[in-house]
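Before anything else, here's the structure in question.
Of the protein chains in this complex, all but one are displayed in their positions.
The block that comes next holds chain A.
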Amino acid sequence: MTSSTIITNNSHARIVEFVSTLFAQHLAYTGMASRVEILNEGGFRSDGRRQFELRSINIDLSQQGHADGSASISHGLTHVLVSVFGPREAKNRSQTIHDRANLNVELSIAAFSTGDRRKRSRGDKRVMEVAGAIKSTFEPVIQTSLYPRSQIDIFVQVIQQDGGVLQACINATTLALISAGIPMVDFVCAISGGVHSTNPFLDLTLIEESDVPNLTIAVMPKTQKVSLVTMETRLHVDRYEEIFRLAIDAGLIIHEEMKAAVLARSKTLMTCIDLGTHGGEEME
């Protein structure tokens, strides 16, 4: 499995999204999933992607409100917004740790983000679980020991979900932390993968996620270390390694996208700084 087989697709993404929107609407009204072919004979998935094709990724690093760093990312129809505050003094003194910064992750999911409306409160089990996963993923990556007795707040807002919520949350958090200038060891790039009979595939939509065994992993591209693996379904041991390796490759591809976005953002900022310091004289 070479990474060149994994492609991010932006060309017919519009059509793909249109089709899956209609489909999700259909599910919401009828309340039942008609049998969907996960992978048809031509090797296409329910939204027209190939096995190793990722959904289109959109990254926006512009500043949101008063946040020190913020990022919004969309993987296809899944859309997540993250704001990072800090390192700053903790609101609650008891939460401070004497030798490193404390990470505070709060997740909220918009009620209209799914097919069936569901309002999840702050104490919801699912919400706590995802927030916990994000926290434990980033704890070893952020250089927390540089900021003793302080707190870094990570506020995650899920605006739309169509599978791969955790992966989107982690990717957006990485970008928001970077744009807040918080020192980290490496990027963290997350991706989900699944297996349909013997065929592995990547970046699952909601329909696929509910139908096939799947896992989400987060990779640190430089060292190729894995900082998170979660799986809530059963998967055959023989299939596990294949999908795991494939997901790591895909994580590296996502890293490229994220790096490009960060560089583009830094470039605009640098241009602005240049304009400010030289009064625009050296502009070509």
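Criterion: a residue touches a chain if its C-beta (ideal position, glycine included) is under 8 Å from a C-beta of that chain, and two chains touch if they have at least 3 such contacts; residues count from 1.
Everything that follows uses one rule, which is that contacts and distances are computed from a predicted model.
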Undepicted complex member, UniProt protein name, chosen from "RNA polymerase II holoenzyme cyclin-like subunit", "EKC/KEOPS complex subunit CGI121", "Vacuolar protein sorting 55" or "Ribosomal RNA-processing protein 42": "Ribosomal RNA-processing protein 42"
Sole residue of A:46, A:160 or A:173 that reaches the chain not shown, by the stated touch rule: A:160
Touching residue (missing chain; options A:40, A:62, A:136 or A:210): A:62
Full-complex contact with the absent chain, from A:110, A:184 or A:235: A:110
Residues of chain A (touch criterion as defined above) contacting the omitted chain: 17-18, 21-22, 24-26, 28-29, 60, 62-67, 70, 77, 81, 83, 85, 91, 106, 108, 110-115, 117, 119, 122, 153, 155, 157, 159-160, 268
